[in-house]
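One protein chain omitted, others in place.
As written, the chain order gives the labels A and B, with residue 1 at the start of each chain.
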Amino acid sequence: MPLVRISLLKGRPPELRRKIGDAIHRALVETMDVPQRDRFQLLTEHEPGDLVYDSDYLGIARTNEIVIVQITLSAGRTLAQKRALFGRIANNLAALGLRREDAWINLVEVAKENWSFAHFANEGEASYAGPQKISA
Amino acid sequence: MPLVRISLLKGRPPELRRKIGDAIHRALVETMDVPQRDRFQLLTEHEPGDLVYDSDYLGIARTNEIVIVQITLSAGRTLAQKRALFGRIANNLAALGLRREDAWINLVEVAKENWSFAHFANEGEASYAGPQKISA
Partner (left out) sequence: MPLVRISLLKGRPPELRRKIGDAIHRALVETMDVPQRDRFQLLTEHEPGDLVYDSDYLGIARTNEIVIVQITLSAGRTLAQKRALFGRIANNLAALGLRREDAWINLVEVAKENWSFAHFANEGEASYAGPQKISA
């Protein structure tokens, strides 16, 4: 399962926030074989001054429309898959009228056994540690 | 030291939020030898729509009572310990009247030397990098 944290400056309407989440999730589904229903996202709005970004680092012009995305996911994706994800997120955000330059993305990789989505056994279970074949 | 991030939908009273934190910390103490006083937690409430979850992924019925827990901790725990933690958190939350299906947990593992809790030396210190034997 990925856990997707999205950080924005305050002020975008709920409908646009939802569409941003949709865009990012669709990119995960399309480029990383994440199941359609494997969607868990946390969106946080920040006061001006509490989301700090450089408006020119690496020569990329960023604006207050910046979308900072940090995705925790299971290790094992290839560089090609990561590049495809990065590009797809930017494309999907651009389709909403956002600027590609405002897509800022970081991946945190963890072991497959580090996820748990529910526990019915007495001592629980790691959802992806067993024989299951699910991409997280 | 673990750093525990807990994400909820807005609206639970402070007393219940505290008990949720208690329940998760107790599970860490009981299953992973985390010291009782090694408690550092960040709880965030989200507007409806800003905490997105699938209500049926993997056939698990989730509700707005979902508790998303992301724990950063030192690497080195066994799968058995992780499973015990996952189950214990779900058990402890269930003891508060929450649903086991609403326990959603992810672990992020880091090197032991990646923590610092105070600095008295001129150039600081990594709290767990030395000869100390403390579980983080």
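One rule holds in what follows: a residue touches a chain if its C-beta (ideal position, glycine included) is under 8 Å from a C-beta of that chain, and two chains touch if they have at least 3 such contacts.
What you are looking at is a predicted structure, and each value in this text was computed from that prediction instead of being measured.
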Residues belonging to subunit B that touch the chain removed from view: 1, 3, 14, 17-18, 21, 35, 37-45, 72, 108, 110-111, 113-127, 129, 134
Where the missing chain touches subunit A, by residue: 7, 44, 46-47, 49-54, 56-58, 60, 68, 70, 79, 82-91, 100-101, 103-109
